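Each remark here refers to the structure printed beneath this line.
Removed: one protein chain of the complex. Kept in place: all other protein chains.
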């Protein structure tokens, strides 16, 4: 597509999203935006990296918890500290977070992250897992959902030069 | 404007910002960028969603506090955990944050968020509150400042396809 981008004929109906956060709350914006855009006919690419990579795992473990990033194995997740259990264990914190989630589901019938991801797959959203992050955190491609690609920062940059909307989430 | 965006005639002097964080510190970047851009003649749209929605409330309650997101009612705010009071109550934390804020105001005469928001309104920055977030957190339109619109992710995507600069903050 170098002919296309060499000029200025970039299609405004194209979007890329760098997904860097994997907590339950911050997983929503990229999937809501990508599925909405795809439903409107945009070509969408999601690049999952850093703490956002686990969102590509077959078995997601997103918790309704204030622990920042339940999806990641590491002590520092999503740019937020994972609280030592001594703090997280204070009564009421998880209960309040669960209440928020129940409120969310009951009132709006909002889809789960798994459902939104399925929607994105069905809508042919292109999903790329970051090779470097996979190496760093010992993730294997066969742990990831089918149909994803694996690539590096150069792959993202190439996508972004051809996309009109480019977001870092 | 579909004629305009159907081709490649997107005006570079257009900007959209998704505002997702509502703490005192993270409220500054979107308002500084939007008011500066508007003053330079750009058409600016701000889409307030998630933890950023409370920045549209008539009565903002932004605190100089390390509690992450003082503006939101919920236990998990702005992507950051709200510390249980046992931690936040440790002497010196609020005092240091207040000192930072005083330093900020004294030295630079930096405007408050309320003042920056007024500036944005005066400069005809288009402000859209996220319908889904309003439903989730039980916010009513009459709690919000006058002149805002309410819309969903599709509204944002439509704006972004017609804006040159698109930021997620």
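First chain written, first letter: the chains are A and B, and each begins at residue 1.
By our rule, contacts are C-beta pairs under 8 Å (C-beta built on N, C-alpha and C of every residue); 3 or more make two chains touch, one makes a residue touch a chain.
Quick caveat: nothing in here was measured; it's all calculated off a predicted structure.
Colleague: By the contact definition given up top, give the residues of chain B that touch the hidden chain.
Modeller: Per the touch rule, chain B residues meeting the hidden chain are 8-10, 12-13, 15, 21, 23, 25-26, 28-29, 32-33, 36-37, 39-40, 42, 66-68, 78-80, 83, 87, 90, 93, 96-97, 100, 103-104, 107-108, 110, 164-169.
Colleague: In the whole complex, what residues of chain A lie against the chain that is missing from view?
Modeller: 5, 8, 10, 18, 20, 49-50, 74-76, 79-84, 86-87, 132, 135-136, 152-154, 156-158, 160-162, 166-168
Going forward, only the chains that are shown with their structure count from here on.
Colleague: Taking each chain's centre as the mean position of its Cα atoms, how many Å separate chain A from chain B?
Modeller: 22
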